[in-house]
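What you see is the complex with one protein chain gone and the rest in place.
For subunit A:
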Amino acid sequence: MTFSSLVLTLEDSAEQRAGVLARLERDARITLGMPFEERWLPVVVETETAEEGESVAEFIRDLPGVRFLDVVMVDFSAGEC
């Protein structure tokens, strides 16, 4: 089990932002925090391995409506060392 904390910066378009939220809410590995100014969204990703965490982050980074993705914490206690 590993956790990553991400912050997404969403695009200006309300429609795109809603699309991102809807897409992320469907994924059981992803927990959404309260967005700031509707644009900066805290996200926690819980995965079995760090590698899976990376690919989830990559997937989120490429979603239309996500302008930037910042990773702010990585727990690798159960990851590859």
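What we mean here is this: contacts are C-beta pairs under 8 Å (C-beta built on N, C-alpha and C of every residue); 3 or more make two chains touch, one makes a residue touch a chain; residues count from 1.
To be clear about the criterion, contacts and distances are computed from a predicted model.
Here one chain is missing from view; checked against "Putative ABC transport system permease protein", "Nitrate reductase", "3-(3-hydroxy-phenyl)propionate hydroxylase" or "Xanthine dehydrogenase family protein molybdopterin-binding subunit", UniProt names that protein "Nitrate reductase". On the side of subunit A, touch with the chain left out of the figure occurs at residues 1, 3-7, 9, 31, 33-37, 39-44, 46, 50-51, 54, 67-68, 70-77, 79-81.
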